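Every protein chain of the complex appears in place save one, which is left out.
Labels for the chains are A, B and C, by order of writing; each one numbers its residues from 1.
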Amino acid sequence: MDTISLAFYALAFLIIAAAIFVVTSKNIFHSAIYLILALFGVAGIYVLLQAPFLAAAQVLIYVGAVSMLMIFAIMLTARIADQTIRHTNEQVPTGLLVSLGLLAVIVYSLWQTPFAISSDPMPEGAGGTLGKLLLTQFALPFEIVSVLLLGALIGAVVIAKKDSVRREPEAPMTPLPKSAEKVAG
Amino acid sequence: MEGIGLTHYLTLSAVVFCIGVFGMLTRRNAVGVLMSIELMFNAVNITLVAFARYVTPATITGQVVAIFTIAVAAAEATVALAIVLLIYQHHRGIDVDRINFMKW
Amino acid sequence: MLELDKLVKLVGDGIEAVVTALGLGPTWVTLVQLIVAALVVVVFAALVVLFLVWWERKVSARFQMRLGPMRVGWHGTIQTIADALKLLQKELITPANVDRGIYFWAPVVTFVAAMAVYVTVPFGKGLIVRDLNIGILYILSITTFTVIGLLMAGWSSNNKYALLGGFRSAAQVVSYEVPMALAIVAVVMLTQTLSMGEIVSQQAKFYQWYIWRQPLGFLIYLVAATAECNRTPFDLPEADSELVAGFVTEYSGMKFAMFFLAEFLNMFTVAAIATTLFFGGWNGPFLPSWMWFLIKTLAGVFVLMWFRWTYPRLRVDQLMSFAWKFLLPLAFINIVLTGLGIYIFRP
Partner (left out) sequence: MLSYAWLIPVFPLCSMAVIMLLTHRNRVLSAALSITAVSISFLYAWAIAFTVWGNPEVQRFSFDWLNLGPSMHIPIGIQIDGLTAMMLIVVTTVALMVQIYSLGYMHGDPRFSRYYAFLSLFTMAMLTLVLADNFFLMFVAWELVGLASYLLIGFWFEKQSASDAGKKAFITTRLGDLGFIIGLLMIYTGCGTLTFGGVFEAVKTGALGGAFLTTAAIFLFGGAIGKSAQVPLHVWLPDAMEGPTPVSALIHAATMVVAGVYLVARSLTIFMGAETAAMTVAWIGIITSLMAASIGLVQNDIKRVLAFSTVSQLGYMIMALGLGGFTAGTFHLMTHAFFKSLLFLGAGSVIHAVHTNDIREMGGLHSKMKTTSITFLIAAFAIAGIFPLSGFWSKDEIVAATLGHPVFTVLTLLVAFMTAFYMFRLYFLTFTGTPRDKHKFEHAHESPKVMTYPLIFLAVLSVVSGWIGLPWLHHGFSSVVFHEEPHHAEFHYGLAAISLLVGLSGIGLAYLMYYKRRIDPDRIATSMPGLYNTLLNKYYFDEAYEVLVIKPYYVMCQGWFWFDQHIIDGLVNGAGAFGVLWGRFQRWADETFVDGAVNGIGWLTRGFGATIRYLQTGSLQNYAFIVFAALVILWILR
């Protein structure tokens, strides 16, 4: 067994195990940590697939930003003692069935499909080719994604802003009537 | 066994994807659902990068698309988590099966 | 001169010879070499931290017109070692209601993340573990794990101060990572490469240092980096007057030491990156390259210490608005200016 295979199987094991923990862990915070592990494993897979730039981007964005957001959301919406009685809904058996069915379907079809494997060399360098592609052939999608991110940013701010929840104004403090003061005095 | 090929990566991707589907279908916690969806995104990304490596290595368009996926996933996570926070403020809880006020 | 690259090569060849003699393949050669290199880096890092802790105490003392540690060793030089020994002996207290697994792993993640950065830091001529072609990007992404560690610690301690500390640190680091990354992007626009080794080799001469072409970028980097390693005036995550000790409140003994270690390592890392990106890395006349690297980096560390003992702490809302409303636009302006400069001056 060569190094690549070793690395692949190790990473695949890591990813799948972590992913299973993500979906089954009772504690949602643990799920998040396992998610980070799985995402890190995926970054490793990218390295194996000779996409180091993408691996770094994966870690930077998923681990650095998306997971962080998840953890934030968890911390803001749950407490450590929050051991909910049920962490899954009543769809577990049927869901399992469908997932396995889907897996069977996908695996069957991809094993049946002959892919046109090409043996061209990958381009040298880390991000150069990618950068050129992004700014030439994919310039339009690139710009659209930028706008999308901006829109998501603003949208998220607007949605999550405290003021967006319309609260009833609190009843103003009515001053005591004069007579009451006298009585109190 | 003759090395690791495209099929291996695709199979791994399929497994991760189906785990994600399972999580999405069964987690009660909304953030949990979101995390499952992130898993599915990553499964798809593995596919894209694997195709870029094995099918079109010269023009690594798959990696470009993967970058777009990551960007879109980030945007999706941002908005979704904002919504989650809002729901939490309204309902004091983010259990997806309790957020069914759209029914009937 | 005292260049170390020959020595490194010698050791590497020696390992190759030994491993091959044991009848193992080239994969194992690389593996063993890497392990040895990692050990060397860990030892080096430990030494650096020992030195830095002592130095910080001395510097702070001088700033306050005190002497600092004087008793253990010459001018208290081995004071830190004594402290480390004390910490090692201490009992590892695990509070009752913590989330055990995460509580255990949090310092490890933080420490490993802090260490892993050194894979691609060029300490001197030929002194780099792996000159990755995504070098600087690698460093940026690995450092994000530090925050994960902090968040884990904050959450798992089941303590409101710890949680708040974790929160603050995560928000702060995520916020300041953006201007920092953008400042680095401006440099990368000039270098046209992400590899640390190449970036250093582009700055062989004094006038080629990128700080001359990126003064604004350097300032942004400096501020953002100070925030990244949670130093004053951005030390809110462990603001002891408000949060006891922030996310480390519930940690003791060796686990506390790991956080401590990671913090000082981060400081060194930040200064090392600044040296590499802006101050020509290990390039310099007369002295051996690794010495130049150390001089420049320690000067950077000194600046950070100087900040710490000079400035008061920011308020948390000021901290956030400073990052998003001032530093980020400034970083964008810097990128635009850099782009314009490249457009004008490159043929």
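The working rule: a residue touches a chain if its C-beta (ideal position, glycine included) is under 8 Å from a C-beta of that chain, and two chains touch if they have at least 3 such contacts.
Not measured: the values here are computed from a predicted model.
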| item | value |
| --- | --- |
| Shown chains that the omitted chain touches within the full complex | A, B |
| Residue among A:G41, A:G64, A:G95 or A:G127 touching the omitted chain | A:G95 |
| Listed residues B:L25, B:V44, B:I60 or B:A75, member touching the removed chain | B:L25 |
| Chain B residues touching the omitted chain (full complex) | 21, 24-26, 33, 96-97, 99-104 |
| Residues from chain A at the interface with the omitted partner, ascending | 89, 91, 94-95, 98-99, 101-102, 105 |
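Following the convention adopted for this analysis, only the chains that are shown with their structure count from here on.
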| item | value |
| --- | --- |
| Approximate Å spacing (C-alpha centroids) for the pair chain A, chain B | 7 |
| Mean-CA-position distance for chain C and chain B (Å) | 32 |
| In the complex, chain A residues that touch chain B | 1-2, 4-5, 8, 12, 15-16, 19-20, 22-24, 28, 31-32, 35, 38-39, 42, 45-46, 48-51, 53-54, 57-58, 61-62, 65-66, 69-70, 72-74, 76-78, 84, 86-89, 91-92, 94-96, 98-100, 102-103, 106-107, 110-111, 115-123, 129-130, 133-134, 137-138, 141-142, 145, 148-149, 151-153, 155-157, 159-160, 164-165 |
| Touching residues on chain B, where the partner in the complex is chain A | 1, 3-12, 14-23, 25-29, 31-32, 34-36, 38-39, 42, 45-46, 49-50, 52-61, 63-64, 66-68, 70-79, 81-86, 88-90, 93-97 |
| Complex interface listing, chain C residues touching chain A | 27, 97, 99, 101-102, 105, 132-134, 137-138, 140-142, 144-145, 147-148, 151-152, 155-156, 158, 163, 166-167, 170-171, 174, 177, 181, 194-195 |
